[in-house]
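Of the protein chains in this complex, all but one are displayed in their positions.
Then we have chain A:
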Amino acid sequence: METTITLEVQRYLPEKDTEPYFQEYKVPLRKKWVVLDALNYIKDNIDGTLSYRWSCRMGVCGSCGMMVNDKPVLTCATFLEECLPGPIRVAPLSYFDVIRDLVVNTDGFMDKLKRVKPWLITDQVKPVPEGEYRQTPEQKAEYDQYSMCINCMLCYAACPVAGLEPEFVGPAAIALAQRYNYDSRDEGRKQRNEELLGEGGIYSCTLVGECSEVCPKAVDPAGAIQRYKVSGAAEWWKSVVVPWGDT
C-alpha cells in the first residue's frame, strides 16, 4: 500500500457556510509531489468542489500562494516531504478576504500596484527609431532584484501592518516603485514620492521584516523600503529646509 499523508484544507462557501472550517483529505505521499499536486489530486479524485488558483506549476505565475502550516508559501514550490509527518494545514493567504475555499480577493492588491505608477516615466518621449537607452550591466543591477517580483502576495500575508492598515501600500508595491525609481531610464521618482511619502506609504512600515523572509524570489521588499526611507527622508528634509531647492 502506498503511504498517505493528511491534508487539512480550509473550506468556505459563502452561499452555505457562516464560518470557514477545515476538511480532512488523505492523499498519496509521493516523492516529487508539491502541495499543489496534492490539491489537484483531491480535486480530481476526491472532491471536485474544492476551489483554488494555479497555473504554471513552476513558481513564476504567482497564482498559488496559500498558508501551509501557517506560513505563506507557493504551493507549487513546497514539497509534501518538507511538511512531514503531517497533517498539513492548507488555508487561504492571511489578511485577505476569502471569496471561497482557498481563493482570496486580490482587488486591493491590484489597486496598490497601480498606485505607485509602475511604468517608465520620462520627461520626453524618445522616438523608437533612435534606438535603445544605454544601460550598463551595473546600472541594471541597481534595480534588478526589485524587478523579480511575481506578485504572489506572500509578503502581504506575512506583514502585520498590511493586515491592520488596509491603506498601507505594502511591501511588493513599494519594491515595484523602487524597481522604476532606480532604473537609469526613469524620471518618475518625484511623482511616486507623492504616493509613497504620504499616508499609507513607506512610513507605515515598522520594520518587521517578515516580507523579505517569505519572499520566494529574493526581492527583499524590506530592503527596498529601508532604502526608500533613507532617500525619502533626505528628500523631505531638502524640501523643508530649501523649499525652492528641489526643482
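The rule is short, and it goes like this: contacts are C-beta pairs under 8 Å (C-beta built on N, C-alpha and C of every residue); 3 or more make two chains touch, one makes a residue touch a chain; residues count from 1.
Criterion: contacts and distances are computed from a predicted model.
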Which of the following is the UniProt-recorded protein name of the chain this complex doesn't show: "Phenylacetic acid degradation protein", "Molibdopterin-dependent oxidoreductase YjgC", "ABC transporter permease" or "Fumarate reductase flavoprotein subunit"?
"Fumarate reductase flavoprotein subunit"
Selected residue (touches chain absent from view) among A:Y52, A:F96 or A:Y228
A:Y52
Among A:L84, A:M110 or A:L164, which one touches the chain that has been omitted from the display?
A:M110
Which of these, A:T6, A:S147 or A:S231, touches the one chain of the complex that we don't see?
A:S147
On chain A, what residues meet the omitted chain?
13-16, 32, 43-45, 47-49, 51-63, 77, 99-101, 103, 105-106, 110, 113-114, 117-120, 126, 128-129, 131-137, 139-140, 143-144, 147-148, 150-151, 176, 180, 183, 185-186
